[in-house]
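Only a single protein chain was left out; the remaining protein chains are all shown in position.
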Amino acid sequence: MGQKLPWRIVAEWITEGEACIRSVEKVYAAGATKFQEYLIGELAGIGKSLVLDGKVQSSLFDEHWYHEALVHPIMIAHECPKDVLIIGGGEGATAREVLKHKCVEQVVMVDIDAELIELAKKYLPEWHQGAFDNEKLKLVLDDGRKFLSTTDMEFDIVILDLVDPMEGGPAALLYTLEFYRLVSRVLKPGGAMVTQASSPILTPRVYATIRNTIASVFNITRPYITYVRSYNGVWGFVAASNSIDPSNLSPDAVDKLIKERIRGELRFYDGVTHQWMFTLPKPIRSILDSYNDVATDSNPIYVPV
Amino acid sequence: MGQKLPWRIVAEWITEGEACIRSVEKVYAAGATKFQEYLIGELAGIGKSLVLDGKVQSSLFDEHWYHEALVHPIMIAHECPKDVLIIGGGEGATAREVLKHKCVEQVVMVDIDAELIELAKKYLPEWHQGAFDNEKLKLVLDDGRKFLSTTDMEFDIVILDLVDPMEGGPAALLYTLEFYRLVSRVLKPGGAMVTQASSPILTPRVYATIRNTIASVFNITRPYITYVRSYNGVWGFVAASNSIDPSNLSPDAVDKLIKERIRGELRFYDGVTHQWMFTLPKPIRSILDSYNDVATDSNPIYVPV
Amino acid sequence: MGQKLPWRIVAEWITEGEACIRSVEKVYAAGATKFQEYLIGELAGIGKSLVLDGKVQSSLFDEHWYHEALVHPIMIAHECPKDVLIIGGGEGATAREVLKHKCVEQVVMVDIDAELIELAKKYLPEWHQGAFDNEKLKLVLDDGRKFLSTTDMEFDIVILDLVDPMEGGPAALLYTLEFYRLVSRVLKPGGAMVTQASSPILTPRVYATIRNTIASVFNITRPYITYVRSYNGVWGFVAASNSIDPSNLSPDAVDKLIKERIRGELRFYDGVTHQWMFTLPKPIRSILDSYNDVATDSNPIYVPV
Partner (left out) sequence: MGQKLPWRIVAEWITEGEACIRSVEKVYAAGATKFQEYLIGELAGIGKSLVLDGKVQSSLFDEHWYHEALVHPIMIAHECPKDVLIIGGGEGATAREVLKHKCVEQVVMVDIDAELIELAKKYLPEWHQGAFDNEKLKLVLDDGRKFLSTTDMEFDIVILDLVDPMEGGPAALLYTLEFYRLVSRVLKPGGAMVTQASSPILTPRVYATIRNTIASVFNITRPYITYVRSYNGVWGFVAASNSIDPSNLSPDAVDKLIKERIRGELRFYDGVTHQWMFTLPKPIRSILDSYNDVATDSNPIYVPV
């Protein structure tokens, strides 16, 4: 026993009866916005973290694993992305990574939770690193789906940086066939999209269904994975386009493109890492082969809660 | 599994490897003052609560068990307490109970943590119920021991509403022989004191030592107990005086005095409850008989942490 | 961090989102009988313990608080109990306490779980202390209710040492009006019964309903309480008879009877402890006054699980 035993604990329930618990060593802010409960604090093992509705969204320990894995493969695979749309991404770190690309002229970021963005601006400077003040960033406080339905704008890249699809949650209908058609609608010719896609190990049916659903809309669909300790395991993404295939890029090609087109340093992403992410081990391929489900507005897919 | 599984948890470590964990269903305030870490929130089972450094200080579920047990036995046993000193008691609930006594003309409350008092004023109205605005209350933001050493005031009753003695904690030297001599110094003739005295079951040596130490200073020393769910068990107190013995009062006598001298309603304390608290079951008496320790400034007693 | 952090933990869920967790420092036996899951091991804080279906049944730390509180008040209040029936009591500690009374000629113990009794004989010698080998003890491996319905025997005292009433549990219908009528049927004239009665604080409606239900069958019904750390709080009992009132006994009378009639030493029970248990503090009396429910076979009462 001792002073070191945790008294404030965050528990992430992974399955029924299985949780990752972390001591909250310091609290920066805690409460609820109109949309979700939040905690910004120092967590044992992973450091400063943002927790929403009991799920670690990102931590200083490895937010770069997640955000670089989400942003760069599809951005690098595109010839020269000028107009980028981010849906979600409240911490500002996705915008930060997008803005490292010299091609980028405009980033539109649509997030529904204005209070959360204010908290991020105030408490998460290590995440946004000034991205909110970048004149190329246009922040839209709105529902992402509503924005897609009504905007006249077109984009080279759409990045979906969302919470998992949960019944009643803010992203419940941001993983359906109808939604991806709306994404397709705002893409310029030669454009591409990428989405986070839940955990292939913990919620395999969700991961496979997101892949299947996107594959119903786009010609080229490429699931890939990384590992994120803060998310308690392997994490999945899906990139899609009618013309771009990021999985074709060799490590050397990726490294050359990084050098040419990216300002500043990357801590996670490079050519070999790119290859690692698009190389799926046999059990992950088996999971992708095991489900035929497609999510629709009337029959969506949810992670269990 | 389900939405109901806790994600924000407060764990109170009782002994090495033994803890009471409670879900934090809502956070009102969380952070740190100059002296301690705090959490004000809704806790599973016990409702709205104040937690300091990982210990539940009081909850709406049973703060009345604790505060009425602390205040009324010694106040009722005194002929007519006019001047009352409270050391600690930041929530304002001890002052609230003291102010119910019609005899009381002045309550001096000395608490070291000004930030905590501001939090209590703002977030704990159910505790203080306006006590901080009562013109009879004089709030002194100072170290309790320093106040006792330097004040010229004298009191009929001194109430010690402190956190447990912990090494390095704010109450480390507020349970020693030298401290109780300072208490004795500010008592009027016929005056009396009472202190919370930790858990007789969980920290028996601390409880017995507090009793022994007080018995070295006063002629009449009366340990008594109640139960406080929020403190995970039986809770101990010690009342002392050179002339007053609260354990002598019959249930009927107590009920008569309550009727005459107390304004408003009591939810915990009455004559039978008084008798219950001063009737110690055999194992508690055995504990009190098992230790001869006396705590001094050079050899204080601490609860394990 | 350190070796001392628990890895095997027993969590007792008290309410939704509130639990007491204890490290299992050593496992003596773990598995399942036909009726329940069991763990016999060393638990942090309370030592060697029997856990059934996730509930600590008793521990070396304070099994004497529970078993002496259950057995002695009603046994002492009876003129001279010769024939005693125990329903439940698998550890053998209730029989151990009954057998300390010199009057006792025969103890019939009816427990449904033969496997558990074998485990108790093997692993819990500190509990039974040879009671299972006492020639006055007659062990019946049967359902308690069925035994009551069919036996021709009559008893001076019936002791109900049961698990709490849980839906689908082995004691689901051992707290109903019909059940207490069966108990009444096997009592000799002048006989009395006692039952454990759950926690007045944690399950107040269950506690009050057990009292009410028993009061529908017997002329004299006396709820009383003690504290059991291993049960996480105050614990309730109800004694009942058509002629005996244990609450009338003075501390001195109890102490005299103990001296005359009990062999061996008691660690918890004496005259003052007797008075303490029958003195109910105001909130407990308020709880008893708050519920009119009576449990019947068609409308039983259960603790939430």
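In this document, chain identifiers A, B and C correspond to the written order of the chains, with residue numbering beginning at 1 in each.
Going forward, a residue touches a chain if its C-beta (ideal position, glycine included) is under 8 Å from a C-beta of that chain, and two chains touch if they have at least 3 such contacts.
Since we're looking at a predicted model, the values are computed, not measured.
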item	value
Absent-chain contact - pick from C:21, C:46, C:228 or C:301	C:21
Residue ranges of chain C at the interface with the undisplayed chain	1-3, 5-13, 15-17, 19, 21, 26-27, 30-32, 37, 39, 51, 53-54, 304-305
Positions on chain A where the hidden chain makes contact	4-6, 11, 14-23, 25, 43-46, 65, 201-202, 226-227, 229, 232-234, 266-270, 272-273, 275-277, 279-283, 285
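As a working rule, only the chains that are shown with their structure count from here on.
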item	value
Same or different residue numbers at the chain B/chain C copy interface, by half rule	same
Degree value of the rotation bringing chain A onto chain B, based on Cα positions, nearest 5	180
Chain centre separation (chain A, chain C; CA means) in Å	56
CA centroid of chain A to CA centroid of chain B, Å	50
CA centroid of chain B to CA centroid of chain C, Å	33
Touching two or more other chains - residues of chain C	4-5
